[in-house]
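Pasting a structure here, questions to come.
Only one protein chain is missing; all other protein chains are in place.
First chain written, first letter: the chains are A, B and C, and each begins at residue 1.
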Amino acid sequence: MSDLEAFRTEVRDWLAANCPEEMRKPVRGEEDVFWGGRRAVFNSDAQKQWFLACRDKGYTVPDWPRDYGGAGLSAAQAKILRQEMSSIGARLPLSSFGIWMLGPALLKFGTEEQKKHYLTQIARGEIRWCQGYSEPGSGSDLVSMQTFGADEGDHWVVNGQKIWTSYADEADWIFCLVRTDKSNKYQGITFMLFDMETAGVSTKPILLISGNSPFCETFFDDVKVPKEQHVGEINRGWDVAKYLLGHEREMISGAGGGDRTAGIGAVIKRMVGEIDPVLRAQLAQFDVDALAYSAMGEKFLDEVNVGKGHPAQPNMMKYAGTELNKRRHELMMAAGGSRALEWDSAETGGGKAARGWLRTKANSIEGGTSEVMLNVIAKRILDLPGA
Amino acid sequence: MSDLEAFRTEVRDWLAANCPEEMRKPVRGEEDVFWGGRRAVFNSDAQKQWFLACRDKGYTVPDWPRDYGGAGLSAAQAKILRQEMSSIGARLPLSSFGIWMLGPALLKFGTEEQKKHYLTQIARGEIRWCQGYSEPGSGSDLVSMQTFGADEGDHWVVNGQKIWTSYADEADWIFCLVRTDKSNKYQGITFMLFDMETAGVSTKPILLISGNSPFCETFFDDVKVPKEQHVGEINRGWDVAKYLLGHEREMISGAGGGDRTAGIGAVIKRMVGEIDPVLRAQLAQFDVDALAYSAMGEKFLDEVNVGKGHPAQPNMMKYAGTELNKRRHELMMAAGGSRALEWDSAETGGGKAARGWLRTKANSIEGGTSEVMLNVIAKRILDLPGA
Amino acid sequence: MPLYHDDDQAMLADSARQFMADEGAITKQLRHWRDRDCKDGFGHGLWKQFAEMGFTGMLVAENDGGLGMGHVEAGIVLEEIGRNLTPSPFLTSSVLAATALAHGSDDARGRWLPGLIAGDSVFAVAIDEGGKHRPERIKTRAQKSGNGFRLSGQKDFVLQGASADMLVVAARTSGDDNDEGGITLFAVPRDAANMTHEAVRLVDSSMATHTKFADVELDGDAVIGEVDGGRAVLNQMLMAGRIGAAAEGVGVASGAMDMTVDYLKQRKQFGKLIGEFQALQHRAAHLYSEVEIARAATIKAAQLLDAGSEKADLMASVAKAKVAQAAGLAVREGVQMHGGIGMTDEYDIGLFMKRDRALQEFLGDQYYHAGRVAELSGY
Partner (left out) sequence: MPLYHDDDQAMLADSARQFMADEGAITKQLRHWRDRDCKDGFGHGLWKQFAEMGFTGMLVAENDGGLGMGHVEAGIVLEEIGRNLTPSPFLTSSVLAATALAHGSDDARGRWLPGLIAGDSVFAVAIDEGGKHRPERIKTRAQKSGNGFRLSGQKDFVLQGASADMLVVAARTSGDDNDEGGITLFAVPRDAANMTHEAVRLVDSSMATHTKFADVELDGDAVIGEVDGGRAVLNQMLMAGRIGAAAEGVGVASGAMDMTVDYLKQRKQFGKLIGEFQALQHRAAHLYSEVEIARAATIKAAQLLDAGSEKADLMASVAKAKVAQAAGLAVREGVQMHGGIGMTDEYDIGLFMKRDRALQEFLGDQYYHAGRVAELSGY
C-alpha cells in the first residue's frame, strides 16, 4: 500500500504542476474536446500544454506499455490516476476512438509490428481514427453486411458503403469490417485498416435531429487496401469486432457513468433556484440511480482490471448507462423549462441544452441498441433459451 | 333528453327510498359482498333489504330484458343508474360471475329456453356460478386443455381437473370448458354447464400468499352431464369462451377502474396525516393515471353500449386497469408503513392492507395475464406481424 | 354526454383530419417554413384557410360572429394539428385569446374578434415569467395612470409574440407577487410603444419571445374583464389552453405512434420484421394503452369545461399531465424503435419529439400538473 500511496503523492504533484486551471473546468461542448489527428487544432494554449504534458508522460494511455507510448501503469496505479484527475476535474487530454476502440483490439490481436506502429501513433494523437461497421439496412444486424473486398493478390479492392461512421469526415484512418468471403454468412469478414485519403474513399455528413452532423455516410469505390493492413486472421474479423464492441460499450456507458455521474439535483438547484416539488422527487430518484450507477462503474472497472466479472458485463453497463444518460437530459430539459427549448439564441449557447438532449437519444442506438444489449444479457449472462 | 332527465329523477327518488344508509358505505372486505346462491347468507338486514329491492326492480341486471329478470334499461338509462348509484356510493346489490361472465355469453349464444331458465336464476341471485377454464400446466394456454367429455349418447361423462376456479367450493353450478373431440387441437371443445352437486365433482381450496383461498382445484371423476347442458355448438365452445373472456376482462378491469377509481392521495392524507414529499409525488402521479383511467373506463363503457370501439379494447382495459390496481396497493402499503405490514392484528382487521395488497398481484394473472393482453393488443389492434 | 364523438363531432373530425393531412402536412407547412427560416414559424396562407374551414372562430360566440362550439370541438381540430405537427396560431389565438376576449367589453370584442374569425389577425398570450410556468405568481405590474395604465415587467415563452397583432397580458394591478387577486388582463396592440420583443426560435421551429414592457401606456379600454378581477378569466384561459394543448399532444402522440407501428411492419433486422419481436410488440401495445387513456382524459376534461363543471380544473391538470406522459413515451419509443434513421433530420419522427417537448412545457409540464392534482385534492 505505501508504494501506491507514494504513487498517489507523485501523481498529485505532477497534476498540480502540469494541469492548467483552464483544463480543470467542465467541458462545455464539443469545442472543448481534443481529438488529435493530422488536422488537429488546439483551441487554447492550455489545451495544448495539457495534451503535450500528458503525451510526454504516457498519460494519454496510462495503462498501455511504455513501448507503445503509454505509461505502463498497473491497474491499481491507473485507478489512482483516474481518481486524482477526477478529484480536480481534469479534462481528458485526448479523446480518441483509437484509444477506446482500436487500441484494445490491437493490443489483443495485432502483430508486434502493428502495435509499435499504430499504437504509438494513437498514444501520441497523431492519427485520428473512425470506425466502419454499420451499413444501410443492417443497423443492429452486422451479419447482413455487404461491403466487399475482392482479393487481388497483394491487396484487396473494396467497394461498398458504411453508415453512422462517427467523424468520418475528420478522421485520418478507418478501421473497417469488409466481407472477403461471400460463401460464409457468419464469418468471411476481415477487419481492415486504411487511410481515408486513399483514392475512392468519400464521406457525406448526416444531418441529425440535433442539427449537428457527428456521423457520416462513407463510400468506397474501388479502394485499394494492402494485404498487411488487416488485424487478426483473414475472414475472422468478427472476433476482433466483437472484442472491440465490448470496449466501445464500456466507453459509451462511460458517457452516462464513471466518476462524472454525480447527482444532478444539486446542479439544477444552483441553476434554476426553485424546483417544483414533483420534479424534485424525480431528480431525487434520478440521483439515487446515478450515484448507484457510478458505484457500478467503479466496480466494473475494478473487475475489468483484474479479469473478474462476466465478459458480457459491458453490455449491461452500456444499456444502463445510456438509458440513464437519456433520462438525465430529459430531466435537465424539464428543469430548464422554456429557456432550454431555445434552438439558436446566444443566451443558450446556440441551443446547447436542446441539442445536447436530442444528441443523447442516439446513445441507446449507436454501438449496439439497448434491445441488442438486453438480448445479449439474456443469452450470455442469464443463459435464457433461444435468446 | 327530458325523458332521460325524468328517468334520473325517478332513479334518485327510488334510491333515496330503497338504498339503506349502511349500503352506501364503502365495502370493507369480502364479508360485505353478497354473492347469492343456494347457501347465501345475508350479513345484515340492510344487505338483505337492498338486495331484495334491487332484485324486484330488475336492478341486479339493469340492462337485461325484463323477461330474464332485468329492468330492460337502455344504455343511456343504465349509465344514469350507474352514475346515481355511484354518487351516493351505493354498494353492488349482488356480485356474481353469472352476471359478469355467463350472462353475456348466454344472451349471445343461449337458446331461448336457456336464457329464460338460467338468466332469471342469475338475476334473482338464486344460483351462484363458478368458471372452469384453466387446467394445471395450461395457464395462459387454453389450447392444451385435457379435461375430456366422452360421448355417451344423451350425456357426456367428464373426467379431468380444473384449477383457479374462483369460489368453486361455494358455487352451485359451473360453466366449464371440456374437450369433446381429441382430433382437433384448436376446436373440439364444448362449453358445458353443470351442477356442482353432481356425483364425481369435488373441490380443494388453494392457499394463496394472501393467506386466503378464493381459488380451488376442481376434480371431475366420471361426472355425467346431460347433452342439453351446453351453450353454443358442440365442439365450438371456444367461440363462447372467447366472448366471455372479453366480459371477464371488462369486469376485472373494473376492479382497477370505473367510477371507484378516484385518487388515493386525498384518502391517504386523511389516513396518515403526514406524507413524505417523494411519496407525495408518487401519489400525485398515481392520481393522474387513476383519474385518466377512470375517464377511459367511462369512455369504454359508453362505446360498448353503442357497439363502438375496437372489439379487443377490453384487453387494453384489463391490462391497464389491473396494473394500476397493483400500483395502487403498492402505494397504500408504502403510505401505511409498518402498521400495514401487520398480518393478523385486530387493529388492522387481521392484516387487511397486507392481504389485500398481495391479492392484487393475481389481478394481472387471472382472466388472462398482462402478457397475453399485450399480445392481443399487438395482434388484433396494432396488427403487428406474427404477433 | 357520452365520451365519444356524436355525429356532428365525427363529421368535424373527418373534415379536420382530411384538411390537416392535405393542407397542414409536415412537408407543406412545418418543413416548408422551417427550411426557409420563416420569422413567424407558420404560414399566414394556412391561417386564412383555417378561417375558411370555420376553425378560427369556432369557440367565439355566435352573437360575435363565431360558431359557438365547445372545447370538445376545438380539441378535435387540435388533435389533427398535433398529428400533422401543423404550425399555426390556433392555440394561442382561437383558444387562449378567444377565451379571454369572451369576457371583454363590446368594444374589445368588436375590435379584435372579426380579424380573428377572418384569419387576418394573430393573437398571443403573455402569462409566463421565467423559464417555468407558474401563473400563481405574477410580477409584471400595471399601474394606474390617468384614465389608463402603465405596464412594466417581462414575459417569457410568449408564443408568436413577435408576429401577433395583439397580446393578452396578465399583469398585477394590486397586491403582492403571489396574491390570488389583483390581476388584470390587458389587450395590448402590437404597435404599443415601449414594448420590445426578443424573438427566439424554439426546438420545434416555432417562434416565441421574451417580451419587455417598459412603461407601456395603455388606455382604460385595453382592460379585458374587471380591473383586479382578472384571475377568474385567467383561470378560464388556462383551463382552455391546457386542455387544448393536451388535445394537440394526443395528436402528436398518435402521429408518432402510428408512424412507429408502420415502421415496425416494414423494417427487417436479423431476417425478421422488427414488428415480430415480442419485446417491441409489448412496448407498442403498452404505448397504445397509454395514448388511448390520455385521449379519454382529454375528452373528459373538455366535456367538463364545456359543461361548466367545477371538476374541469382538476381534470385539465390530469389531462395535461397524462398526455405529457403518453406523448413523451410515444416520441421516445418512436425514435428508439426507428433506430439510427430516427436520429436523422430526414425522417419525421424526430420532429414529433421536438414538438412534444415544446408542447409539454407550454402551460405547465407533467410535474407541475401532477403537483397541482395533489394540491387540488388537498394533499
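Note that in this section contacts are C-beta pairs under 8 Å (C-beta built on N, C-alpha and C of every residue); 3 or more make two chains touch, one makes a residue touch a chain.
Everything numeric here is computed off the predicted structure, so don't read it as measured data.
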Checklist entry - Of A:195, A:217, A:289 or A:344, which one is in contact with the hidden chain? => result A:289
Next on the checklist: Which candidate, A:145, A:163, A:244 or A:281, sits in contact with the chain we can't see?
Outcome noted: A:281
Checklist entry - Residues on chain C that touch the omitted chain in the whole complex? => result 277-279, 281-282
Checklist entry - Please identify, in ascending order, the residues of chain A that touch the omitted chain? => result 76, 79, 263, 265-266, 268-269, 275, 280-281, 283-285, 287-289, 291-293, 295-296, 298-300, 302-303, 305-306, 308-309, 313, 316, 319-320, 371, 373-375, 377-378, 381-387
Item to check | Interface with the unshown chain - residue positions in chain B | outcome: 134, 138-141, 143, 163-164, 206-209, 211, 272, 274, 276-279, 282, 326, 330, 333-334, 336-345, 351, 354, 357-358, 361-362, 364-366, 369-371, 374
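By definition in this document, only the chains that are shown with their structure count from here on.
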Checklist outcome for this item: When centres are defined as mean Cα positions, the distance from chain A to chain C in whole Å is 41
Checklist entry - CA centre of chain A versus CA centre of chain B: separation in Å? => result 55
Item to check | Residues of chain C touching at least two other chains | outcome: 367, 370-371, 374
Checklist entry - Mind pulling the chain B residues that touch 2 or more other chains? => result 280-281, 284-285
